[in-house]
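As structure tokens, the structure follows; a few thoughts come after it.
A protein chain is absent from this complex, but the other protein chains hold their places.
The block that comes next holds subunit A.
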Amino acid sequence: MTAADVRGHDPGDGRVWTPSAARTPAFSADVPGRPALPALAPDRGHAAPDWSEVVEHFREGLVICDADGVVRQVSPVAERLLPEVVPGALLAAAGVTGLVAGGDFTHHGRRLRARRMPLSAGRSCWYVEDVTEIVSRADALLAERARSAFLAVVGEKLGNPLHPDRAAAAVVRLAVPTLAEVAVLVLAPRSGRSRWWRASRGDDEMPTVDSGVLAAPDLPPAIAEGLLGAEPHAVDWLVEQAVEAGWLPGLTSVEACARVVPLPGREAPVGVLLVARRATRWYDEEDVDLVRAFAARAGAALTTAVLYRDQAEVADTLQASLVPVEPAEATGVQWGTAYRPAQAGLRIGGDFYGAHRLPDGGSVFFLGDVSGKGVEAAVFTGQLRQCLHALHRVEAHPARLLRLLNDALLETTQAHDRGRFATMVLGVVRPHRDGGLTLALAGGGHLPPLVLRNSGAVEQVPLSGMLVGVVPDPRVGEVTVRLEPGETCLLYSDGITEARGGRRGHEQFGPERLVNAVTDCQRMPAPALAERIEQVTCDWLGHGDHDDIAVLALRATGPGGRTPRHLHAVPDPAATGTRGPRG
């Protein structure tokens, strides 16, 4: 039987027990002859239990008052919970205000729940229950739910940040106000300096975030200790250190309490979180557990972000070394280049070009394409450019240089057994007194260059040859081209002629369209010409995928071409500039 069952019917005439005598056997003498409970089932052969005996075991205490508000009966439980309430006195005089109002109230440190039920003859009964345990369990559950909800929000907000600075700012912002009024995150030192972020609760409840840098030796000892993975226990001097560091605006060391928790990283902590708030809300074990759970999530997010940053830095460094280097300035030559890797996000690809100055005033230049795509191809172009950089110092004859390169590559490609090879055009350009250029070209299985003549004609250089890095003694084509001042030689990769696009979306750009695109462009400066070819190709491609695209244009600037500041030296285009003074 439960209290609720009792509630369903009239507990009787109110004289079922007497207060203090409830625990004495004599009490039963007061029980009137009429049974207080409905008759038990007939098959139960036992006598009806004493009603007062049953009431004694209710969780609820009972206080019964008569119509005048005078307390008439107090059950043992009520006696214990409400010692002020005594039979014979007015209930109102007992001074238990919460009881009169009903509902939950705190009395003698216990949480009580009271409800009043009217009885017959104007009497009333107060049922009083001690709900201290229930309420604290419910509070604990709510608090736990709030913590879980907070951590869920933290997990979501931190997500997968790719930038450590942004992740750090998010961490301190999330810590306020749930964990702290002021939260400071100190990242593990990098090159001897630690960056810190701080969020403090502003007047408008929105935390304000600022940041700074500290040299590693200037870090407060508790922070330095935390960065080694220890969680400092000396809480008092922690606050003082934080105040001294200037991290707790508006809080003095006596007003504040603080905790420091390391943010777990891969090996050592990735940082340390300091949380502080007014001492009116001390950090208890549960609070610290929550801070630790928060720190674990923050640590994971920051570790990811730091790892990503480190990898991105490595990739950037490697990438920078693989991006083609712009040709060095050379007498009488105007260079023009265009470069568009297939994977634009990667910024590197399998096409390459470059030029190096020779001691005799000429330059060796090259443009080519390696088999494969993406990073692997880019790495191969890097090896190839380095090979050429070294080899051009010992061999300046284009065909012999190409054969040397072939031998060098053959060795590495055979060692790797990847069937890697390159196609390229390699040349040596030498200026003439009249402003013209002589190009000695060697072909390594690459698309033959085009020459834009002053007459408007576009010629294809009859250059043949074999892939570089495939056979030990390759056939290398050799052609010498003479450029008059203003004429241009154009080297390009098959990403242009094999660009697929057009109206049907799958048609190749082809060599004819390329020739058309540069026809009548013989007066264009080399950079503009290279850009035009890139533009026309990209227009053809539309939004389609493409191969790596590279263009290298050499224009004979004429004798005055390198000194445009001297107006007299700028050749009149109509006069072809062949007689201008040397720059």
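Some points to look at:
Here is the rule we go by: a residue touches a chain if its C-beta (ideal position, glycine included) is under 8 Å from a C-beta of that chain, and two chains touch if they have at least 3 such contacts; residues count from 1.
One rule holds for everything that comes next: contacts and distances are computed from a predicted model.
Remark: of the listed names "Iron-containing redox enzyme", "Hydrolase TatD", "Anti-sigma factor antagonist" or "Branched-chain amino acid ABC transporter permease", the one matching the undisplayed chain in UniProt is "Anti-sigma factor antagonist". From the options A:Tyr283, A:Phe352 or A:Phe421, the residue with contact to the chain not on display is A:Phe421. When the omitted chain is restored, the residue from A:Val55, A:Val186 or A:Met466 that touches it is A:Met466. Checked against the full complex, the candidates A:Gly372, A:Pro398 or A:Gly486 give a single residue touching the omitted chain, namely A:Gly372.
Of the candidate positions A:Pro76, A:Pro164 or A:Gly445, contact with the unshown chain belongs to A:Gly445. For subunit A, the list of residues touching the undisplayed chain reads 369, 371-373, 414, 417-421, 423, 444-448, 464-467, 470-471, 474-475, 494, 498, 506, 547.
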